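Handing you a structure now.
As you look at this complex, bear in mind that one protein chain is not there, while each of the others sits in place.
Here is chain A:
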């Protein structure tokens, strides 16, 4: 899995391309922690190219969400693909991790 980020006007967009599994989950957590430490506490994780996520990946997203909130911000997810959507719904975590159609829309109403 590959990670990248870009600081936008009101948030930082993190892209996670590949499979978000037990191997990549700790790396996502570390990557987002670094982005937050760099001064961005409003994070959008763009999952457009995340074809797969398991419960480890979900745990990492929840950890990142907590880290963003502890820093006074928030974390939202965008462009969720069908398998990821399924895992979010089956675990009822779709209520906690709000999914937006695109990264642009995630913080557009704040």
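FYI, contacts are C-beta pairs under 8 Å (C-beta built on N, C-alpha and C of every residue); 3 or more make two chains touch, one makes a residue touch a chain; residues count from 1.
Just so it is clear, contacts and distances are computed from a predicted model.
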What is the protein name, per UniProt, of the chain that does not appear here: "PTS mannose transporter subunit IID", "ATP-binding protein", "ABC-2 type transport system permease protein" or "NADH-quinone oxidoreductase subunit K"?
-> "ATP-binding protein"
Contacting the left-out chain: of A:14, A:35, A:58 or A:103, that is A:58
Identify the residues of chain A touching the omitted chain, counting contacts across the whole complex.
-> 19, 21-23, 52, 54-56, 58-60, 62-63, 66, 82-83, 86-87, 90-93, 95-96
